[in-house]
Each structure stands twice: as structure tokens, then as C-alpha cells.
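Yeah, one chain of the complex is gone here, protein chain that is, but the others are all in their spots.
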Amino acid sequence: MVRNIHRADADTIATLERLGVATVHEAQGRSGLMQPYMRPVWRGAGIAGSAITALCHPGDNWMIHVACDVLKKGDILVVACSSENTDGGFGELLATSLKALGAKGVVLDIGCRDASEISGMKFPVWSRAISAKGTVKASIGSVNLPVVCAGVSVKPGDVVVADDDGVVVVPRLDAARVAKAGEEREKKEAGTRARLQKGELGLDIYDMRKSLTDRGLKYIDGPLD
Amino acid sequence: MVRNIHRADADTIATLERLGVATVHEAQGRSGLMQPYMRPVWRGAGIAGSAITALCHPGDNWMIHVACDVLKKGDILVVACSSENTDGGFGELLATSLKALGAKGVVLDIGCRDASEISGMKFPVWSRAISAKGTVKASIGSVNLPVVCAGVSVKPGDVVVADDDGVVVVPRLDAARVAKAGEEREKKEAGTRARLQKGELGLDIYDMRKSLTDRGLKYIDGPLD
Amino acid sequence: MVRNIHRADADTIATLERLGVATVHEAQGRSGLMQPYMRPVWRGAGIAGSAITALCHPGDNWMIHVACDVLKKGDILVVACSSENTDGGFGELLATSLKALGAKGVVLDIGCRDASEISGMKFPVWSRAISAKGTVKASIGSVNLPVVCAGVSVKPGDVVVADDDGVVVVPRLDAARVAKAGEEREKKEAGTRARLQKGELGLDIYDMRKSLTDRGLKYIDGPLD
Amino acid sequence: MVRNIHRADADTIATLERLGVATVHEAQGRSGLMQPYMRPVWRGAGIAGSAITALCHPGDNWMIHVACDVLKKGDILVVACSSENTDGGFGELLATSLKALGAKGVVLDIGCRDASEISGMKFPVWSRAISAKGTVKASIGSVNLPVVCAGVSVKPGDVVVADDDGVVVVPRLDAARVAKAGEEREKKEAGTRARLQKGELGLDIYDMRKSLTDRGLKYIDGPLD
Amino acid sequence: MVRNIHRADADTIATLERLGVATVHEAQGRSGLMQPYMRPVWRGAGIAGSAITALCHPGDNWMIHVACDVLKKGDILVVACSSENTDGGFGELLATSLKALGAKGVVLDIGCRDASEISGMKFPVWSRAISAKGTVKASIGSVNLPVVCAGVSVKPGDVVVADDDGVVVVPRLDAARVAKAGEEREKKEAGTRARLQKGELGLDIYDMRKSLTDRGLKYIDGPLD
Partner (left out) sequence: MVRNIHRADADTIATLERLGVATVHEAQGRSGLMQPYMRPVWRGAGIAGSAITALCHPGDNWMIHVACDVLKKGDILVVACSSENTDGGFGELLATSLKALGAKGVVLDIGCRDASEISGMKFPVWSRAISAKGTVKASIGSVNLPVVCAGVSVKPGDVVVADDDGVVVVPRLDAARVAKAGEEREKKEAGTRARLQKGELGLDIYDMRKSLTDRGLKYIDGPLD
């Protein structure tokens, strides 16, 4: 277990939270997105925070308890597992604890239980499954070492952004740059949105008709039947 | 790309929309149902419309933009992919565009992003996944040629019916006949429903006791333990 | 088909319903939980009842109709299938019938259709899929013989507990003992919850620091980067 | 752990082994077949034997070692797991041990490692996955209590039949009856096979033409295009 | 059932068989490939033939028997199913029959049983699963109407090409054109292969260095660590 980590600055994290997963993912060049099997336990949350990482073993959630010892207000706990497993290693008692400690949410490459209570508490959780299956506290893993969670490499202190679209990880040292790129993208999209709402076609806004013809798209009047 | 297609008449489409996926699927002899992995991005929509078909390549949504050029009010865009892929090739900007153009909804054999915004807009989308992963605009596919989407063959102009139960496709030339069969089924079910609500058994309503005995069902009083 | 079965007593069932799936599963030693692919058709229900078991064949729901003949108020119908299948063998008409007969809910190792209507009726259903695909009534299976449903062996009269976390099965003869163990667990958890809410760590409440060191957990101050 | 179990008689087991999985499964009325994800580690083995059952926890193979203590010559070890897991809890050392003890083979609802060595030893193993991931020896499960393995309920002493087609379980008390039914089926199939080899059609051998017409099959000369 | 169909000419079919699945798939513009879950029951076969199509229902193989009535020497039977199912609807007896009738092989979007016997007979079969689970003969489907098999639309008389890489379908009217394109591709590849064997790089043979730089690939000498 590593006690102390570097974190990105608060303004950057706030910007990334506001931008949301889809925009952040685009802004950092379409990388860092966890597999789409990671789903929110309840719909509607959107958060960003610094990653505290834990590596557990299948059917064992001991390292989540250990991670609570180093978690600071605004952090997001990222739980990886040493093999594919859906047991419900995180439930309402742990959610109560993390909420009391100021954690923003949890990202689990295992299962979550007490789905109903956690939804009622509005504590944000993303997981690969919902499963009532409890776990033991018997095997040593790690806390705040790099892990692979749902197909993405996560280092402690990386910025995790999560909403209804999934979970994306921004390396800490890239966070400010990605936040800035995301804001630019946001501005550009606002203009595009206004034109689309009036019924203009993306084909014209993005000026794509010529390249379609160049690439060989053929037009037939039809109907063919 | 084929510009013009035949469509079923509006009354037939309205009837199929009211009947819903389960009844329509039964009424056309249990065929045309997409694989059950096709799920609505938000629960509660129920639509029917004429299929505009697009074939994209994995990680590429260019043909969706092209399809906007031929889409008419009331149409449903059906997006197939040349190989299994869950990238989020459809998001809030495209939803804004399709809504402005009068499309009723979208059926995606790929992923959908901006799930939260699209749910807020109440724009109906069915997809095989929710994924923030954006896509490029680089490869030519087709628009308004026959495609296979989620295991079903779809020709442009076929009637697509979609609700919380999934997505069913009715060939254009069968649409009137299926709508009529569905209405008959609906009437019959109303009678059955009334009897079931009073506590009558399906065994008696459908007169199945004799055939059960004929097929060899044996009755034991029990309990066995 | 076996007509009569033994059931657990009503108080025990009521206690198990109140405790919920996660607590019951822990209380009986982490056994009896169905696979996590079993999901509620709508979120928010929590029920317990005596199992009426039915074994169907793929694409065939005849035995569900037969089971209605022996179902009593408060029972839960558990439907297994002789091979992996997601067809929608249970829909709104059957839900209407079971509701009229007093059933508390249904657990399906097949698909469910009419998801929207069943959600509107607030009739509790857990299933492995939502699929509009209707089924025939042609093959004889069994009613009230032991079945394997979603990986768990279920005997008629066993207590089925189901909520947003999934479905757990308690053997009838263990039900009173498990209910009692669950209530004790509940009491203990209430104390823990209060301490966690104040920000105490699980590490201290469960007194785990020494065993962590014994097992070899090493502490590094960090940061490492 | 239960030390002693009843076993079916050796002649019955030998007959079931010769008949093979597909015939045995038919002969007992199409029941008892494990999910098709259970595959042989190497192709070509065909065995039958009495089930010794073990229930392990994910990532833990301790109970396999315990089971060796009660395993007799000709037995087949059946390993279930308390949650879905593919870790390689069985490898070449355990295969060496089981071979020395006279076991006929192993059926694993977890993963198998040392696939190459085990294939070289010609020791028969069926598993849900091949995975090099080793396991710990830390959690108590059970030996020779009933388990659910790959969707099938297995009691100690049941006859397990396994070959390239998968794994089927015959309840001990049904074994003699099923073996007899299988032999009759075998005889009948030999006659059918001879006729099919000469080019006779199943339609005629099984006399199905009339029932096809009765059920509504329509014949069109075609071609349709 | 449709008795007569058009077939592609024998020379074209022979060419497509020789070219194999990967080359044919490229030659027709990367379309018509079945999902990669379709695997050969035994490795090493490579065939092409005219499609006889059958649509079965889950757990029912009646239409395979019906299809035998119209199958001619050199044909390939393509079996689709009305819902996702892995039951073993095709086994050694049917393989014996089809071999006697001159069929080249079978493509099953269901399961295959008697895997060992069929491998011994060297009768080519591709399927989505191997499963000993037998089926009934109870429901009417169709023979020689268009079907969707493993995600691809197949019309009777289309050319099916299958080998260790999977299964590809060539529309009958495109077959000659695709065969020709495939032969050209083959010739070109022979030249490339010779150069690659000498150690030349694809980067140089295909002259890709400039477009890489144009697209923004940057070169760093490294090492970075």
C-alpha cells in the first residue's frame, strides 16, 4: 500500500466532470475508455475525481477496506480484480463508509450488491455486474499501485470521469491539456448543435460531400424495388 | 446510396406502432425479431416507421451522416455494421439532427453515446451497447441497400416497430396484412385478459387439459418430501 | 405434475422478504444465489415466497400454464428451461393470470416480454432477458419437480427471495434458521453502519490492521511518481 | 466432507461409457446435460464413472485436494464453484495425483491449466476454460455434498458420462434403466443408419410426410427467382 | 418448402472453393461473412457449394429432414434458427444421410452433436456450438426460403464457402464476378508473398511510408525508459 499520491488540481477535475465522459474521451484522442460492460448502478450521476486504486482477488474485498485508509475527499475508488469475477464485493455498508469519508464514487471491475439501497443513497457506483454475492477478507492485494481496470491502465492520481456513458481515465499529467481540448470541442459543438437544430445537414456543416464522391460513393435515384 | 424508396402507408404504420413489438411479432408468425441484445437507451418509448438503412464499418459513423440526406419525417434509421462492434457511433449531436429532420428514432447494431442527454431529449434509440467511444468518418458503406441488423434482414422501406420489448421488422409488402392480423389478435386477447383477471385458468380458457393428458403429463398428488 | 407441496411458514417468509437478497445470502453461508444474469424487469420490487417449479423446453411455455393450476396465494413461480434460451415465454396475459391467482412474482431462466405493461402493473418478474419472442405450447415438461434455475437447484416449497440484487433460494427446511441468522446479522450491521457514518474506518471497527501486517501488507509513504 | 458414498454397479457404468453422451442423454429423456461451454481439454476421450463432488470458491482449489482423500479407482471428480470463475484450479500436478489414484477423469466448472502436459498424459479433463491462472488453498467448501455444475445438479455417486459432445449426469438410481434404454436406442439406430447409408430419406424411414402436410407444410415447385 | 432452385455453375463454385474464405471475402468487398462464433467441428476441411436453406425452431430439427428431400450432389445445407439456440440438432445419423445424398457439408446456426463420429467420417460441419442435446421433430419451419444465418442473409442457391477461417456467402448472381476478382487477388498476393519471404517490408512493397507521415505518424528514436 502506498499512502500518498499526487493529484490533479481541483479546477481541472471540475472541468472534466462538467464535460462528461464522451467529450473527454474525444478530447484525449479516443483513448482511456473502460470496456462498455461497466455500467452505473443508477442512472443520472456524473462525476470526476482522483483515482485511488485497489487490486482485489476474486471473491475477496479486503483491499477496499484498506483503501479507505488513504482516501481523501473528492477521490474516486477504482477496484480491479486479479481475474474475471462478478461477486458483489461492494455494498451499502462500504458505500456508507466512503460517503462519510468524502469519496465521490466507486468504479468496480467486480460486482456491486445492495443496488437498491445504494441507488436510494445516490452514491455513484459503476460496476461490471450487480450481484448479491458477498465476499471474504482473506487475501492481500495492493492499494495505490497501477492496475488494469475494465481494459484500461489506471495509475493512482489519474483523473477518473464517469457518467451514464461509462468511465474514462485521464492520466494525471495530461489532465489540464485534455480539459482545455475538451472545452474547445464543447464550444465548437455548440455552434454545430444550433445549425443542426435548424435542420442543416452534417454533410454540409462538415463539408463532406466532395470527399464522399472522391472515396467512391455512388448515388442511385431508386426505388430499387 | 439510394435516394428514393417505397414506404408503407401511414395508417398501417400507425396501427403497428399501437400494437407494439410483441403483438406484431406474433401476428407475422414469430419472425423478424432482432436479437434481444438490442435494448432501448431509455425505457418507455414505442414507435413504428419506415426503415432507412445504413451500413457502417466498425469505429466509423460516416454513413449515418449520409443517411440524413434521404431521411423523411416519420422514418426510422437502421444502422448495421460490417463486423461486431460496440463503439458509440451515435450521440447527442446526431440525435439533434435527426430530431430536427423529423425522424422517429434510431436502431443501432453498434453503441450509443450521450445516453443521458438523449434520454433527456426523449429521442428514441435502441442499441446493442452504451459506449462513450467516438468514431471517425473515413470509410464508405451503403445507404438504403438491404442490411442485416441484429440478426434480421432489413430492406429500406420495411416497417420497423420498436418498444421496451425490442425491435421487430415487418417487410413492407406484408405490413397491411400483419397489421390486420395483429388487430384481430388484440381483440381476442382482450377477451382472454378479462377472463384471466377473474381468476379463470389458461388451462380452461384454451381448453388444454385433454391434450396435456394425451401427451403424457402425469399427475401426482404429493407432497413428495 | 405434483399437485401439493410443503411450504415454509408465513412468518419466516415475511422475515426473509424484509431482510432482502444480500443479507439472506450471507446468512445462509453464501450459497443459493442465482447467476447475476437474472435481472428484475423493473427496479424496486423485493419479495419472498414459496417456489412452484416449472421445467419448460426452449421456445415453449406450456408448463407455465399448467403450473397456474397448483399455484397458491403468496407463491413465486420459478421457471427453468431444458436448454439455454431467451425467448419471451412470459408476458402480460400470464402476468394478469398470476396476479389474479395471488402469486407474488415470477423468476424466469428464459426471457420476458411485454416489459412495459408488466412494469406498469408492478408485477415483479426476474428474467435472463427481455425478448418479444413468443413461444408455443407443444412439449411436456414438469411442474413441482426439482429444477436447476440460473445455476441453483430449486425444490418446490423452497423459499425464493428476490430484489434488485438478484434471486436467492433458501431450502425450505433451512428457512427458519436462515431467517434467524439474518436478523442477527442485521442487528450487527446496524451498529457498524452508525460507526461508519461517523467516519470510523472498517479497518478499525473490524480490527484488521494486525492481520494485514501478518499477511505481509507493506506500507510505503509515496508518492511513487 | 462425506467419506463414503453409494456407487452404481460397474457393468452399468461400462455400458453408459460405451453408449456415449448423446445417446445417454436421449435415453434418459433429454435431461442432465451440462451447458455446452464445458469442453474437453483434448479431443478423443470418452469415459463414465461415479461422481465425487467438490465445491470450491473462486480462485481456490483446496477442496480438490481434500476430494483426493475419498476418491476410488474409476471415479470422476466433479468440481463446482460458488461463483462464475475461470481460474486454472486444476493442473498437471493434480492430474498426476488423480491418475495415480485411479480416477478416470475430471469435470471442472472452472478453468484448467497445463493443457499441453495434460493432453500429453492423456488424462481426460472437461472444463469451462483453459487458463494458466493458479489458485490458493484458503477457503473451506464441501466434498461429496450435492452441487450444481455447469447448470446440472450432481449428487455424489451419480454416473457422469463425458466425451467430445460434452458431459451428462445420470442419477445413480436411474443408471441401470437408462443404460438399458440406451442399448435399445443403439440397436434401433443401427438399422436406421444402414438404410440412410443406402440413400433412403429420413422422411420415409420415420414416415413423416403425412404429418408434415397435416401441420401445414406447403410445397412450391420453384425456383422463386 | 421450395423444391427447385437456381445454382451457380460448377466451375465458379470450384474456383471459390480453391480460393478459400479469406480471399473470397476480400474479393467481394468484405461482405457476407458469418459471425466468427461459427467454427468447424474438425479442422482442415475447405468446401464450397450451393446453399439449401432450412429454418428450424429452437430444440427442433424437423426441417433438416425435410431439406434432405431437395438436396442435390454438391449442395451445402445452411440451417438457421428462429431464436438463439445451441441444441445439437445435427448428429451422426443425419451426417450419414447427407453424405449418402452427396452433400458437401453443413452450416448450422445451432449446435452439432456426435462431434467425434462426425470428425471420424470427415464430413464437414460448421456450427455455433457442440452440444449433445437432442431435438424433437414437431414444428414447421421453411426450406429454401431466404434465411439469416449467423448474421448473414442467405438465399437458396447462393454459394457458401467454408474453411478453418469461417463461412462466407456469395450471392449467386455475383459468384462469377467474385471468383474472377479472387483469382486476380491471388495472383497479386503470390508476388507479394515472394517479396515478403525475402524479408522486404510491407511498408515498402505497398509504398506506405509517405502516407504514414502525411497522416501524422511521428518517429521517436527511443528507448523511452
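All chains are identified by letter, namely A, B, C, D and E, in their written order; residue positions are counted from 1 within each chain.
Throughout what follows, a contact is a pair of C-beta atoms (placed from the backbone, for glycine too) under 8 Å apart; a residue touches a chain by one contact, two chains touch by 3 or more.
This structure is a prediction, so every number in the text was calculated from the model and none was measured.
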Message: Let's see if you follow the contact definition: name the visible chains touching the chain that is missing.
response: A, B, D, E
Message: Going by the contact rule already stated, which one of A:Val148, A:Leu173 or A:Ile220 would touch the omitted chain in the full complex?
response: A:Val148
- prompt: Looking at the whole complex, which of B:Gly59, B:Gly91 or B:Pro124 touches the chain that is not displayed?
  reply: B:Gly59
Statement: Among listed residues B:Asp69, B:Asp87 or B:Asp158, the absent chain is touched only by B:Asp87
Field: In chain B, positions touching the absent partner
entry: 57-60, 82-87, 131, 133, 136, 138-139
Field: chain E, residues in touch with the chain not shown (by the definition above)
entry: 20-22, 25-26, 30, 33, 36, 39, 43-44, 46, 163-166, 168, 189, 192-193, 196-199, 201-203, 206, 208, 212, 215-225
- prompt: For chain A, which residues lie in contact with the unshown chain of the complex?
  reply: 30-31, 33, 35-36, 82-84, 146, 148, 151-153
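One rule holds for everything that comes next: only the chains that are shown with their structure count from here on.
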Message: Going by average Cα coordinates, which chain is farthest removed from chain B?
response: D
- line: For the pair chain C and chain E, the C-alpha centroid-to-centroid distance in angstrom is 42
Whole-Å gap between the CA centroids of chain B and chain D: 39
- line: Touching at least 2 other chains, the residues of chain A are 86, 131, 133, 139
- line: So the complete set of touching chain pairs is A-B, A-C, A-D, B-C, B-E, C-D, C-E, D-E
